[in-house]
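Let me begin by presenting the structure, written as C-alpha cells, before commenting on it.
Only a single protein chain was left out; the remaining protein chains are all shown in position.
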Amino acid sequence: MGALSTAPFRQEFPFLEWKRGLTVQRWKHLAAAVLLAVLTVFASFRCNVDVASFFTGIGKGAALLQMFFPPEWSGVGGMMQPLAVTAVMALIATILGMCLSLPCALAASSNLAPPLLRLTMRSFIALERGLPEIVQMLLLIAIFGLGAIPGLVALSFSSIGMLAKLLADGIEEIEPQMLEAVEGTGATRSQVIRYAVIPQILPSLLANGLFRFEVNVRAGVILGAVGAGGIGYVMSSSMNAMEYPRACMATLLTLALVFASERISDFFRARIFSAGALR
Amino acid sequence: MTTLEVPPGALPSRKLRLMISFLLGMAAVLCLLFAFLGMGPASFFVDFRFIADLAEQMLPPNMGLLWSKSIFFSLIDTLSMAFLGTIVGGALALFLAFFAAINTAPHRLVRLFTRTLLVANRSVPHLIVILVLLVAVGIGPFAGVLTLIFGSVGMYGKFFADAIEQSDKGTLESVESVGSTRLQTIRFAVLPQVMPSFAANLFYAFDYNLRAAIPLGVFGGGGIGFQLAFANGLLHYKDVLAYTIAIVVMINGMERISDWVRRSIITQPMVTK
Partner (left out) sequence: MLQVTNVRVVLPNGKRLVNDVSFSVGRGEFVSILGSSGAGKSLTLRCIVGLTRPSEGKITLTGPEGKTYSTTSVGQKEMRRARRHIGLIFQGSNLVKRLTVLENVMLGRLGHIHPLRSWMLGFKDSEARAAMVALDRVNMAQCAARLAGSLSGGEMQRVSIARAIYQRPLIYLADEPISSLDPKNAEAIMSILQPLSRETPVIGAFHQPVVVARYCTRVIGIREGRVVYDGPAQLSARQLESIYGDSSAESLAPPYDLEAQPFLFEPDLQPPMRQGIHQGVAV
C-alpha cells in the first residue's frame, strides 16, 4: 500500500478533451472581447468621445504648443523657490509618512494586533488611501487657508495610508517561526516587535518610502495648482494668464524635478536591495 | 581564537550612538525643512474654531444627493474615463512596448528611441497635459480621457517592455525555428507569456487612473471631481461631504471588485520559467 503508481508512463493523449477545452477557452476569450468592446462604446458615449473634435483638437493643441516655445529662460531664477517648495513639501510628507505609518502598520497586522484593533486600523488606512489628495486639499483649505500647510497635511495623510497598508501586508508575511523563536525566550510583545518585526520590515519600509517620494512629488505639483503653491501653482497661474512661455518653463522645471526624484529613488532602492539591509 | 573580542562594528554601545545621532540628525533635517517652508509649530495649531465651523457646515452631509441621478452619472463618467484611459492607453503601451524590447524591436535605434519616448512621456505631469487639452478639445470628460491615455502609455509601456524582455528565450527560439515570421513569433511565443502580467498591470492601471481621474475632474475634466470642485466653489459643504463619501466608497469598492476580477481571470501559467 502506498507504493508509487505503476501505471505505464505513456498514455493516450486525451485529444477530444483538449479540443473541447480549447474551444471553451476561445469562447471565453470572445466573450471577454465582446464585453470589453461594449464597455468601451458605452464609456465613449459617456465621455463625449468625439473623433472629429480630436482631430481639430490636434490642430488647436499644436498651435497652442507652438506658443509655448521658446520657453522663458529668464524666469528660471524666480521659479527656483517654488520648485524647492514643492520638493520640500514632498520630502517632509514622505518622512512623516514613513515615521507615522510604522505604528499604524503594527496595529493593523493580523499577527500582532487583536482583531478589533486590526479592523479599526485597516478601515482607517482604507479611508486614508481612498480619499484622493485633492479632495483632502479642498477640505483642508477651508480649515488652514491657502498655502503649503494643507498640501503638506494632505500628502502626509495619503502617504501614511499607502505606506501603512504595504507595511502591514509585509508584517503579516513574516514567518511566524521567527517571531515564535524570540517569543520563546521570554520576551514581551514589544521586545518581539523591536527585535524581530522592525528589523525585518525596515528595508521594505525604506524602499516603499522612496517610491512614495516620487508619487508625492507628482501629487505635490497638482496640489500646488489647487492652492498649495510651489511650481504647480506657477504652472497653472501662467496658463490661466496665457503666459505660455512661462508655463513652458515651469513645465520643463517640473519635468526635471520629477526625473530627478525618480533617479534618486531608483538609486537608493537599488542600494537597499543590494546591501540586503541597512544598519 | 586567542582573544575573544567583540568586533568593533558590532559593539552595542557604538550602535546605540549611531542610532541616536541618526535620529537627532533626522529631527534637525525636519526642523530645517519646516523652517524653509516658513512653518513653525504654531502654524499647525490652528484655531479650533475653524475646524468646528467647518464641521458644522459639513454635517450632516447631504445624503439625499447620494441617491440622486446626477451623482450616479458623475460616478459613471469618472469610471468611464478611467476605463477608456486604461484600455486605450494599455493597448498603445503594449503596441509601443514591442518596439522598446530588445527581443522584438526591429532595430536597436528604434528601441532606444521608443524607450526615451516612453521615459519622457512618463515624466510629464498630468497637470500640464490637462491644461493644454482643455484648450484643445474643451472642458469635459474627453479632455480627461485623453490625459489618462497619454499618461498610461509611458507608465505601462516600460512595464510591458520589461516583461517582454524577460520572456523565455527558449520558447521564442523554438517558435522561430519552425520558420515563423516575426509577427507570428510574437503572437505565439511572446504574447501568451506576457498576457498574465499584462492583464494584472491593466487592473493596477485602472485603479491608478481612477484615482487620477478625480483631480483631472477638478480642473475641468468632468466626472465626480468636477462636481465636487463646483460644490466646493459654491461653499456647499454638505454637498462636498456627500461627494467625498461617494468618492471614497467608489474607490474602495472598485479596488475590491478589480481585485476579485483579477484573481478569477488570471490563472497561473502552466509552465513556469
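Labels for the chains are A and B, by order of writing; each one numbers its residues from 1.
Just so it is clear, a contact is a pair of C-beta atoms (placed from the backbone, for glycine too) under 8 Å apart; a residue touches a chain by one contact, two chains touch by 3 or more.
From a predicted model like this one, the values you see are computed outputs, not experimental measurements.
K.L.:
Which of these touches the unseen chain: A:192, A:217, A:235 or A:248?
P.N.:
A:192
K.L.:
If I consider the whole complex, including the chain that's not displayed, which of A:40, A:53 or A:200 touches that chain?
P.N.:
The single option touching the absent chain is A:200.
K.L.:
Who touches the missing chain here, A:43, A:87, A:112 or A:231?
P.N.:
The one listed residue touching the chain not shown is A:112.
K.L.:
If the hidden chain were put back, which residues of chain A would touch it?
P.N.:
1-7, 110-115, 118, 175, 177-192, 194-196, 199-200, 202-203, 276-277
K.L.:
In terms of residues, what is the contact footprint of the unshown chain on chain B?
P.N.:
Residue positions of chain B that touch the missing chain: 1, 4-7, 9-13, 15-16, 19.
Note that only the chains that are shown with their structure count from here on.
K.L.:
If you look only at chain B, which of its residues touch chain A in the complex?
P.N.:
15, 26, 29-30, 33-34, 36-39, 43-44, 46, 50-51, 54, 73, 76-77, 79-81, 83-84, 87, 123-128, 131-133, 135-138, 140-142, 144-146, 211, 214-215, 218-219, 222, 225, 228-229, 232, 237, 240, 244, 247-249, 251-252, 255
K.L.:
For the complex, which residues does chain A have touching chain B?
P.N.:
36, 39-40, 42-44, 46-50, 53-54, 57-58, 60-61, 64-65, 84-85, 88-89, 91-92, 95, 126-127, 129-135, 138-139, 142-144, 148-149, 152, 218, 221-222, 225-226, 232, 235-236, 239, 247, 251, 254-255, 258-259, 262, 279
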